[in-house]
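Here the complex is missing one protein chain, while the rest keep their positions.
Entry: chain A
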Amino acid sequence: MSDTNKPYLRCEGLSRAFVKKLDLAGRIARSLGSNLREERVQAVDSVDLSVMPGEVLGLVGESGCGKSTLGRMLCGILPRSEGKIYYKGQDIDSLSAQEIKNYNINVQMIFQDPFASLNPRKRVRNIIGEAPLFHKLTTSSELDDYLAKVMLRCGLDPSYTHRYPHQFSGGQRQRIGIARAMAVQPECLVCDESVAALDVSIQAQILNLFMELRNELNLTCLFISHDLGVVEHISDRIAVMYLGRVVEVAPVEDIFNSPFHPYTKALLDEVPRLDRRGVDFTPLAGEIPSPLDPPSGCHFHPRCPHVMDICKKEAPVDMEIAPGRRACCHLATMR
């Protein structure tokens, strides 16, 4: 294990833009002098974030804020537009081929939809067993024992190895997805909305499994979700994203007891809870703006109750507001 003060994964100025190229007619129109432009979505906009070894970092935000894109880039399955990713303190651009391979094995992803992320034409044995065989973590003669161990660990009956994904329920399929990621003995999991599609009782089973795995194997985890209740339950630290930018990062107690950023406050007020009865719902006005045409300055200013003139002109910078807490808001500079 590396030094505990060094982040396991860190990104600096990480950005990703999706560009829709003009079609032929558009290009002709532009050469004739029309002002058609390529459509550009800045899904992730210069994000600095670090995940410490052994911690669970929760990443929350509304749909379309870029949290999945960020997770995919950190996993290395989506190319970056700009910025750097550091794996155990080393820039991944400078890693050797062997180190890249280690990074790819050690950082695994678990996806949202257990129905779409498993190949329907492969048996469980191949789904879970392919990667460890390829990476020579086991041999084909020992594969059965190896699979049995992994599947038991993830709460699956090892006698099911010859079944297909469609023969399982949603909760079990999610366990197969987890077993597939765990089969290569990773150090870090990126879970993208991994419990969003499940019923409450099944969700509880999967969350418990995550927590057990994490405690036993000292896993590092980036847990992406839109469900604040779930994130609060499982995370050590929380990062809140809004329209491609991280607006606040803080330990879980701080963020729930004294949120700083107006967006975080608004988001927390909206969370329905079991102990909140007969609530007068007072919603945050407006909707998340289109990322095709984000507002100027601070992206949150059209919905912010504390909006000032400066917010419309200048984007706030990320700054430390307390030890271990960062926020990106003009209110922080004014204190």
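Of note:
The rule is short, and it goes like this: contacts are C-beta pairs under 8 Å (C-beta built on N, C-alpha and C of every residue); 3 or more make two chains touch, one makes a residue touch a chain; residues count from 1.
We adopt the following convention: contacts and distances are computed from a predicted model.
Only one of "3-methyl-2-oxobutanoate dehydrogenase (2-methylpropanoyl-transferring)", "Na+/H+ antiporter subunit C", "Methionine ABC transporter ATP-binding protein" or "Ribose transport system permease protein" fits the UniProt record of the hidden chain, and that name is "Methionine ABC transporter ATP-binding protein". Across A:184, A:284 or A:331, the single residue that touches the chain missing here is A:284. Here the missing chain is touched by one residue of A:30, A:84, A:149 or A:233, and it is A:233. Those residues of chain A that touch the chain absent from the view are 62-63, 169, 171, 199-205, 207-208, 211-212, 226, 228-230, 232-234, 252, 256, 266-267, 269-284, 287-288.
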